[in-house]
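Every protein chain of the complex appears in place save one, which is left out.
Moving on, here comes chain A:
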Amino acid sequence: MPASSSASALSDPAWMRRLLIATALAFLALFLLLPLVAVFAEALRRGVGAYWTALVDEDALEAIKLTLIVAAIAVPANLVFGVAASWCVAKFDFYGKNLLITLIDLPFSVSPVISGLIYVLLFGLNGAIGPFLKAQGIQIIFAVPGLVLATIFVTFPFVARELIPLMQEQGTEEEEAALVLGAGGWQTFWRVTLPNIKWGLLYGVLLCNARAMGEFGAVSVVSGHIRGYTNTMPLHVEILYNEYNFVAAFAVASVLAMLALVTLVAKSALEWRFGAELAATRHK
């Protein structure tokens, strides 16, 4: 009797639990599941044939290719930067550390459109260094380099933000132990630090990748929307939609959605497969 009474004292009544669960599920269905279903439903409205035609359209393929290229450059760049920055912040004390942390967060607090605009002001034809670059035959704005730069800026914090708390929690003792045992700096990094952060790193990279492929605002400003040249998938979706080409717009959108789903499934699968190890690296 005491056991059951204490159990019920610690939990809400059954109707309350059901209400909370139902609310959460309804919310998820309304705001996440329904739009997802709608994307695919709209894309397939005219049948699989029309869907496929929209996807193999030359401009659509170019957009997919460009998105993959941009992500393939931006994500590794931010991976290296994120690891380096969190290594600095978590393992060393130096003057200006707080400033660095604030700077890392900047892309989260600035509207992507503004960050795109800054690149235009810097590298555009009337910008600060645009004319100089133009003279060298380098074009940044309305070209692939601009897209990459804008994407790197916007996805800057994902890896670092994921790693800094993890590395701070893990402290520096293991690295010190490795150094005393005779390991050099690189050996310590590859054999001790990296294995300890690999799950956090992977998670950060997945998030970074999802955002890099889906980024709209900043990319839109620097792109110029040149079909087949500077249109990434999100931009292509917008153009098609504005042209009332709904099937094609939703078809490309569905590819983006699938990329997101694959990312999520990959993350869950990894967590499920390596859950125990993941927990072990988080707690001493």
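What we mean here is this: a contact is a pair of C-beta atoms (placed from the backbone, for glycine too) under 8 Å apart; a residue touches a chain by one contact, two chains touch by 3 or more; residues count from 1.
One rule holds for everything that comes next: contacts and distances are computed from a predicted model.
A.B. asks: Absent chain per UniProt: "Sulfate ABC transporter ATP-binding protein", "Nitrogenase protein alpha chain", "Acyclic terpene utilisation N-terminal domain-containing protein" or "Cytochrome c-type biogenesis protein CcsB"?
C.D. replies: From the listed options "Sulfate ABC transporter ATP-binding protein", "Nitrogenase protein alpha chain", "Acyclic terpene utilisation N-terminal domain-containing protein" or "Cytochrome c-type biogenesis protein CcsB", the omitted chain resolves to "Sulfate ABC transporter ATP-binding protein".
A.B. asks: Going by the contact rule already stated, which one of A:Ala54, A:Val120, A:Leu166 or A:Val192 would touch the omitted chain in the full complex?
C.D. replies: Touching the chain that is not displayed is residue A:Val192.
A.B. asks: Determine which one of A:Pro35, A:Pro165 or A:Gly184 touches the chain that has been left out.
C.D. replies: Missing-chain contact among the listed residues: A:Gly184.
A.B. asks: Which chain A residues would touch the chain omitted from the figure, given the whole complex?
C.D. replies: Counting only chain A, the missing chain is touched by 173-174, 176-184, 187, 191-192, 195-196, 277, 280-281, 283-284.
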